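So that we are looking at the same thing, I have put the structure below in structure tokens.
Some chains omitted; the rest stay in position.
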């Protein structure tokens, strides 16, 4: 599994998050109660089972505040952990460790939560050829990180944005005057490395798509029977994607229809944070 | 209910989110399939019951792409809606409406999800004097918006950042040499408008805090009995806040102990998005 991320996006985002937390006066409690030279050692540990994602963001949180802090990951993004597992260790000055803790955990818990939920979906379909993928229902400002977390959990990435591929939906079809003219408009404007997917609600639409040709078809809110018939009709001529009303209880049956992709908005819009904690031992030597 | 927000933070954040979605080439599907002048009317409607928060962000998403779009809210932040209720109407050119849809909904669904979960907690404690409040376990980059959403749901806001008040935790106490020296260090450095709260795990610590004096005490992971006894001990001399292991099942009993505040990290770190949809009618006149 290779999870993709532009590494240059990490530092500016983490810096913004630290600024958001430190505000104008900084961590006044820590500055008032902990002397400047006090050493500390900290451990990030899992309190619930899950899949880790976002270690580089957590590391950046600590090291932007103090480049001399040691950050030793004991896991790698994509690793599965159980309660009690050590995720990473931090050592150095107590002040920056305590000041960066919340930002580091806010990133790590959220992204690990997404990876964990993705992995739960992936497990349910592991005996099929279906892939789980995310949508554009992501947190504003965190899309690339969240799509990275989906990959860490074993899922695939859908479009990163509106410019990544054509995805022709009902409104586009309606204005363009039908499935054929919509597909033709897309083809006329698509560079040779840009794919075209189109959304259909029923099998009649699907037949029209098959005749006209496309790279992928999104089968929206179809029943299991419809999905099965759709996969038969397509017969490998394009990728098939199921979407709509999918949850952990229904995903296996959907995967067994033979669709290639199952897109799940909840991976990013409704994953709870993974429960991770940071324990600090301050002082000593 | 007054929910606080620096209005200048809206436009830059929404612009970033639009850029994140539009990427380098913009909404290629809409540009290829929908002619430039096509008019449209859209409705954002609730598909589940909940509390609305974030209308100004949704409006900004549409109007940053096209200042001539009409955005008519049919609700106000803090309003309760049921499935089918219309939240807002948008009219104008089809292209910017379709291109901004996802960003508008990503903000509105997430913030309304937080407001909705907050409201569920608030309802459970409505027969007590306890207030529900949030924590700093927020999404990096969205803290002010998420804290605003908590207010829309009837909750109160805890610190906006590490600079907002002193919150002395176990590590601070340990390094400072105990509760008394920690509190004195804070008092020596606190401006006259800065409050001091301190976290305690047991009643012995609490007694020490009461003797030394503070503005608020955080009662961490205490049992119902301990909380009740703590409230008695404090006897109104400072604010009391319960935290740790609180969920919708346990919150009422905690509130009945008489604590002033109950802080719930899940309000922001694990609220799912409220299910809202945008239906567009493109073309016509």
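Think of it as A and B in the order they're written, each chain with its own count starting at 1.
Throughout what follows, contacts are C-beta pairs under 8 Å (C-beta built on N, C-alpha and C of every residue); 3 or more make two chains touch, one makes a residue touch a chain.
Computed from a predicted model, the values in this text were never measured in an experiment.
Peer 1: Fill in the total copies of the single sequence across the complete complex, 2 being in place.
Peer 2: 6
We adopt the following convention: only the chains that are shown with their structure count from here on.
Peer 1: What whole-number Å value describes the gap between the mean CA coordinates of subunit A and subunit B?
Peer 2: Computed from C-alpha means, the inter-chain centre distance equals 22 Å.
Peer 1: Enumerate the contact residues on subunit B facing subunit A in the complex.
Peer 2: 13-14, 16-17, 20-35, 38, 40, 94, 98-99, 102-103, 105-107, 109-110, 113, 136-144, 160-164, 166-169, 171-176, 182, 185-186, 188-190, 194, 266, 269-270, 272-273, 280, 282-283
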